[in-house]
Each structure stands twice: as C-alpha cells, then as structure tokens.
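Every protein chain of the complex appears in place save one, which is left out.
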C-alpha cells in the first residue's frame, strides 16, 4: 500500500523532542492568555487594553503556525528527496500554504 | 489604589449583557480549540491538519477583536457626542486601530 | 433632501491639502514600485527578491489604507457631533472597518 495515497490523517509528523516541548509550551501560554482576555472582558476592562492583548494572542498564534509550517517544509522536502514524488509534494505544499496565508 | 484600575483613563467598558455573554462564549471556545491544537501536536498529528486548526483559531481570535473594536467605536462616538472632545477621541481611535490593524 | 440618505458616492471627502499631496505621492510611489516588480518578473529575477518587493508594496498599500481610514474616522466623528445621528454613523464605521480588516 502506497503511504502517499493515504489521507494525511494517517501520516504522523515526527517532531523533535525540543520542538514538541517548545510548541506545547507556546500553546499552553496562549491558552492562559485567552483566559486572561476572557477575565478582562468579564471585569469590563477598557476596550483598548483588551485589544492590545488580543493582538498579542493573534501574534502568538501566528508564530505557532509559522513553526508548524517550518516543520512541514522540512518533512516535505525530506520526503521528496527520499521518494522523488516531486509533483505530489509540491501540490500538497501549495495547498497547505494557501490555507495558511491570508 | 490599585494601579490596575488606573490605566486607559480609568474607564470601564459597559458591555450589554448579550454582548458580554457572546464574547465570553467565543473566548471559551477558542480556549478549548487551543487545547485541541495542543493535543494534536502532542499526538504527532500531521502538520497540514494542525495548520488548518491554527488558521481557524486565528480567524476566531480576529473575530473577537473585531467585535471589541465595534464596542469601542460605539463607546467612543457616544462619548464624543456627549462630551464634545472630538480631537482626543479621534486620536485615541486612531491609536487603537493602528495597534489592531496589521 | 437629507444628505445622510444619499449614497456615499454623493459625499465628497475633504482632504487637507497636505494630506492629499501626501496620499498622491504615496500612490505614485506604489505605482512605480509595481512597475519595478513587473520588470523584475519580466527579467526572471530570483523569486525571493521579487517576494521582498511584493511584501514592501503590500505594506505601502496597507499604510495608504490606514491613512484613509484615519481620514474617515475624523470625518465621521465630526459629522456625528454636528448632526447627532450616532447610530447611522457607527453602523457606517463598522461596515467600513469590516471591509478593511482581514
């Protein structure tokens, strides 16, 4: 069975231990940040203060996306050089990029 | 006096009950969504699947920002018509917009 | 006839002379910048070099948008304090912002 034909949900991504810990830490921090924003709204804090925090969360989320995009690039280029299925990889890369770019 | 109360001109924002509930619900959902992304990373789910979820979180965070910006516009215009300090309000609006626009 | 009911295309925006000159200068510069990018593509310049210029154009276009948004905020708040039609103005501001925010 050609693993390339399988749905992406069958392919696991191999994070390095350091990269995985970094990402989990970032995501936990974002989770706490969102809770903080919720608390600001619940206590009627001024909108400009809330917006600054939301912009910070947005930046942190985008940064996680960027890191995972890097992970995917690395995986994708490595797989292409091993398996040589250039066309399929490039199409997959384009699709992923277009989904993530706004 | 708690310095927490001092910044941004000491003003609390008056959310309507409906608006506050909507925002809290959205933020709770984003919090859960982030936890889901963290779980995907921890279980080595494929990068494209993770990126789709991150793009969704990013959109949801931006939508909360948009709603709070609307709240602020409403508050700011109302305050201007009551107090007539047009110049100060416009400068404050510009500052807030520039912080939020990327 | 209530000028407020007219379509937006009947309302002229009053730029200050300085602001108008600044905007026209920025837009002329962007136009030249785009021509430069076109020339780079036509002469097969490396993609990374082209992308850097496109990111610069994108930033310059966004900056023009920001300036015109500021102009509109000023106009809108001024009109509200003169005519007091808060609700209509706020709705118009929200619409414009949502069109411009991504």
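Think of it as A, B and C in the order they're written, each chain with its own count starting at 1.
One rule holds for everything that comes next: a contact is a pair of C-beta atoms (placed from the backbone, for glycine too) under 8 Å apart; a residue touches a chain by one contact, two chains touch by 3 or more.
Nothing here was measured: the structure is a model prediction, and the numbers come from that model.
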{"item": "Omitted chain's touching partners, listed by label", "value": "A, C"}
{"item": "Contacts of subunit A with the absent chain, listed as residue ranges", "value": "62, 66, 69-70, 73-74, 76-78, 80-81, 84, 86, 89-90, 93-94, 97-98, 100-102"}
{"item": "Residues belonging to subunit C that touch the chain removed from view", "value": "8-9, 11-15, 20, 23-24, 27-28, 30-31, 34-35, 37-38, 41-42, 44-52, 54-55, 57-58, 61-62, 64-65, 68-69, 71-72, 75, 92, 95-96, 99-100, 102"}
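Here is the rule we use: only the chains that are shown with their structure count from here on.
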{"item": "Pair of chains ranked first by number of touching C-beta pairs", "value": "A-B"}
{"item": "Rounded Å distance between subunit A and subunit C, as computed from the means of their C-alpha atoms", "value": "31"}
{"item": "Centroid distance [mean C-alpha coordinates] between subunit C and subunit B, Å", "value": "23"}
{"item": "Multi-chain contact residues (two or more partners), subunit B", "value": "62, 69, 100, 102"}
